[in-house]
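Report on one structure; see the data block that follows.
The complex appears here minus one protein chain, its other protein chains still in place.
Entry: subunit A
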Amino acid sequence: MKRLTAKLVFMGSQGVGKSSIITRYIKGDFKKECEATIGASFMYAKVTLRDYQITLKVWDTAGQERFRSLVPMYYRNSDAVAIIFDVSDRDSFNQVKNWINEVRKNTDTPVVYYVVGNKTDLIDTRVIMYEEAEEFANSVNARYWETSVYSNTGIQDLFTNIGRNLIEIVESSKPPVHLKLEIDPEEAPNNERINNSKIQCCTN
């Protein structure tokens, strides 16, 4: 079994469902009334894929404007970024571009970008259609994905896909140094790509 540890950050406007997506994935439950996140929450999410055991260190950031200036602290050194918007709220969609630009400007490592349209169960009030969002995501070199926490669609696959993309990066010819790949010793006697990384926290 190969072990991979990566940092994933959820960003986006307030009330789009960042915490709900993560809670749905990790705990499997859904609350209609979700209190606003304070600062940022930190959790571990596990994804098992092929012969990989991926541990995602997930930062769930608060969408409120007053916490905005803190977000760089969380996305620094991240391996994957999921920017969430609410498909029934155009403002939250318009914000996605700003988030992506900001992360691009402030990181120099390859990052997996996901634009995620949440609340697809709101068919009647939906204003951002799949095509528009996907086109936009392509234009900023991000992948587009849709979820509904309420009807529990797309959530599992979102995390699996992020995991798959991270594996692609690790298996590429030039994997980034900070992405931590550990291979159980008995299975990998001569692997050159082992990152010699004990638990090393992102303290820089």
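For this structure, a couple of remarks:
Keep this in mind: contacts are C-beta pairs under 8 Å (C-beta built on N, C-alpha and C of every residue); 3 or more make two chains touch, one makes a residue touch a chain; residues count from 1.
As a convention for this text, contacts and distances are computed from a predicted model.
The listed options are "D-aspartate oxidase", "WD repeat-containing protein 72-like", "RNA polymerase III subunit G" or "Vacuolar fusion protein MON1 homolog", and the UniProt record of the chain not shown names that protein "Vacuolar fusion protein MON1 homolog". When the full complex is taken into account, the listed residue touching the unshown chain is A:37, out of A:37, A:78 or A:92. When the whole complex is considered, the residue among A:4, A:21 or A:62 that touches the unshown chain is A:62.
Residues 14, 19, 23, 27, 34-43, 60, 62, 64-67, 70, 73, 201-204 of subunit A touch the missing chain (whole complex, contact as defined above).
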